[in-house]
Structures are given as C-alpha cells and as structure tokens.
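Of the protein chains in this complex, one is absent; all others appear in place.
Going in written order, the chains are labelled A, B and C, and every chain counts its residues from 1.
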Amino acid sequence: MGEMNRPVRAGFHFWWPVTVRWGDMDAMGHVNNMVYFQYVESARVGYCEAWGWESRDMSSARQGPVVVSQTFNYRRQLHYPAEVEVGLECTEIRRRSFVLSCAIFRKGSDEVIGDGTCAMAWLDYGADKAVELPAAVRERLAKG
Amino acid sequence: MGEMNRPVRAGFHFWWPVTVRWGDMDAMGHVNNMVYFQYVESARVGYCEAWGWESRDMSSARQGPVVVSQTFNYRRQLHYPAEVEVGLECTEIRRRSFVLSCAIFRKGSDEVIGDGTCAMAWLDYGADKAVELPAAVRERLAKG
Amino acid sequence: MGEMNRPVRAGFHFWWPVTVRWGDMDAMGHVNNMVYFQYVESARVGYCEAWGWESRDMSSARQGPVVVSQTFNYRRQLHYPAEVEVGLECTEIRRRSFVLSCAIFRKGSDEVIGDGTCAMAWLDYGADKAVELPAAVRERLAKG
Partner (left out) sequence: MGEMNRPVRAGFHFWWPVTVRWGDMDAMGHVNNMVYFQYVESARVGYCEAWGWESRDMSSARQGPVVVSQTFNYRRQLHYPAEVEVGLECTEIRRRSFVLSCAIFRKGSDEVIGDGTCAMAWLDYGADKAVELPAAVRERLAKG
C-alpha cells in the first residue's frame, strides 16, 4: 500500500460517479468502511450492464458474473459532502474468471480515496458453478 | 393516501437530487422501504445545512433539529437505475418544533414515488430537551 | 406522541429480537433514524413467515403483503451496544389491507424506544394490484 503503488487515473477506462450521502457516515463521523464496497459495487454493476448484462435477471437459465473475493486499501478518510468517481479496469482474464481493479478518486482530482480489486467468476446460476467466459464477454474485458 | 392528496411539485421549494444505487434494492428486487427514509434524510440534512447548521457538530453547547416522528406513503415501486428528486417544504411551525412535508418525484417528471412528513423538534443537545426555536430559524422556516 | 399514548408490552402478541450493530449508528453517534424501520421490517417478515408466507418467492403467480405506508415516533435515542425487542400486533383488518402496530422496547424492559404503524395491502404480484385478503390470512390476522 505504499505511495509507489498509488493508482493513477490513466489506469482506468470505465468511470462511475457517486454522490456521498450523509447516511454513508458512521459513528466515527466518516464514510463507513463497508460503504466503499457499495461505491465499487455501483461501478461494477454499471460496468457489467455496459456489456448488456441485466442485474435483475437471475433466472436459472442464465450465466453471469459473481464476486469471488475483494480487497480494498483505505488511503483517505471521506466525509459528507463529497463527490467521488470510481475507476474500474479489467486487469486479468483467466478461463472462468477475471479481475477488476478499482480506485475511488475525489471528483475532478487525482486524490485517491482508496483502491482495490474484485476477483469475479463467471457462474452458471442454475448449476451454481463457474463455467468458461463466453467469447463475447472475453472480448469486452480485453478492452479494459 | 388517495390520489386526491397526491403532492404536486409546486408545493415544494427545496429540492435535493438522489441517484438510486443498485445496492438500495432488496430481495424483492425494488428499492427497500427503509431506503426512502435515507433519501429524505439526505434532503433534510441539505435543507438544514442551507441555513448554516452543521451536521457533524454535536457538541453539547449546541442546539439543533432532531427527528421526532416520520410518516411515509409508498405510491410507486422504484428500481435501479433511476434518478429522483426529493422536495421538502416546512408546512407547520410551532414553538419548539416544526413539520417538514416531503415527496420523492422521478427526476424531471410529475410521477410521485412517495410522500410523507418529518416532525422535528429543536433540541438543546447538552440538556437533551426541546427548547424554543431561535428567531433566525423560525424566519428561515417561514420561507418554506 | 404524548406519554398518554405510550404503548405497553401487553398490546403486542408477536415479538422479534434485534441486536443493535455498531454499524447501525450514524454520524450523530446514535442508531440512525432509518434503521428503526429495518428493525420493524425484520419483525414484519418474521410475522408474515409465521403464517407460511415466503419472503423470497415473488413469482408472478403469487399474492402477498406489501407496505403501503409507515409511521414511526422516536421516543428514545438508541446506542450500540443494545438488545431490543420489536412487538407487532394487527390492529385493523380491512377488505384488501390491514394495519400492523409496532413498538420497539429495550430487551426485558418497559422502556419504549419508539413505536409506529405499517399499513399493508394484499397484492396480486403479477397484476400489481390489491386484492381481497384470503380467508386464511384474515383468520391469522384476527389473532393479533
């Protein structure tokens, strides 16, 4: 988590804006640790929808992404009011899974609030097991 | 809750935009009942800050608003993705308390998602009891 | 909301325990206003499940309860750590709807943290409209 590894805006092609809500803060008076994962989730859903995936269709005939693991480094405290932007980038593609790297920047600034990764598997929802990434998804991911 | 009592945009002078997050939805696949109260809270904090109240200063030397009761009528289901606007209006001023009426509209539309009220008391935080509304607050509230 | 109307434990036949989580508190350092509605929701789901309703089956062939409006009176601040108990009672049965009265008590105590109501309609989920309460549901509700 050293300054050396600090992400930069140029590393991300997909962006999602988030308005911090007063209620995102906890009894410490700052945005709660878990809420950063909701900001990243918002971006991740937007990213997957950008390829045509529908977050509300979980029918058993379908396949889709599922989160396998997450990491997050908290670099700055965040307080209401604030506007942030979540950057996402696919940084690894495997046979049945992929990794999204993410970072939360203060809007219009290079200040990194935090950054992390989401490892995602491609799941056959009916069988509840990982299957090969379809060629179309693989192609999209290859674009960043 | 009849259609007769449906609020209209002209009834509100203070407006607060909210972007629905994917994570605002619950296992029913729609925005959770409790989350509407977070949208209203966001607007209410913005309304009070517009008069100079600071939501993070709870020092015991201070006075400020506190929610005494709330009501909400659910008129439409709401799903991600959506943009809404919360309208607020002070509709009653008493000696030590006031009532804010609120309604959530779909952005740029007359569609009412829901509406309600927040009864607020003016609290001496140190003494934890309601005190008279300061003249300056009373004046602001009188503007809507 | 006077002391005269303060609910008493004897008024409730259905009870649901809730453990306050640290994360239920907001930047004011007390349990957030909206979180009380989650405590009541937890009890309401438990109440409906006690008659055999399944909260995860929203198939369009089904009917079930839906929240139409809610009210809540905040009587005491609540802080982590705490254990509370939500009491529920059906206090009104109409043709296509019913009203649940609720109160949150500190565990094992007569201290009322807050109380309110949930007006519920009986919905045909496929048609998205209120229909008559089935006789079996009406009978259960009549028991409190």
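Heads up, the rule we're going with is that a contact is a pair of C-beta atoms (placed from the backbone, for glycine too) under 8 Å apart; a residue touches a chain by one contact, two chains touch by 3 or more.
All values derive from a computational prediction rather than experimental measurement.
If you put the hidden chain back, the residue from A:M34, A:A50 or A:V131 that touches it is A:M34. Only one residue from B:G11, B:G29 or B:G126 touches the chain missing from this view: B:G29. By the touch rule set out above, subunit C reaches the unshown chain at residues 18-19, 21-23, 29, 38, 41-42, 45, 55-56, 79-80.
By the touch criterion stated above, the residues of subunit B touching the omitted chain are 22-23, 25-27, 29, 32, 34, 80.
Listed here are the subunit A residues that touch the chain not shown: 1, 27-29, 32-35, 37-38, 41, 55-56, 58, 67-74, 116.
As a working rule, only the chains that are shown with their structure count from here on.
Put simply, the C-alpha centre of subunit A and that of subunit B have 31 angstrom between them. Centre-to-centre separation of subunit B and subunit C, using mean CA positions: 22 Å.
Shared contact sites, meaning residues of subunit B that touch two or more other chains, fall at 29, 38, 41, 55-56.
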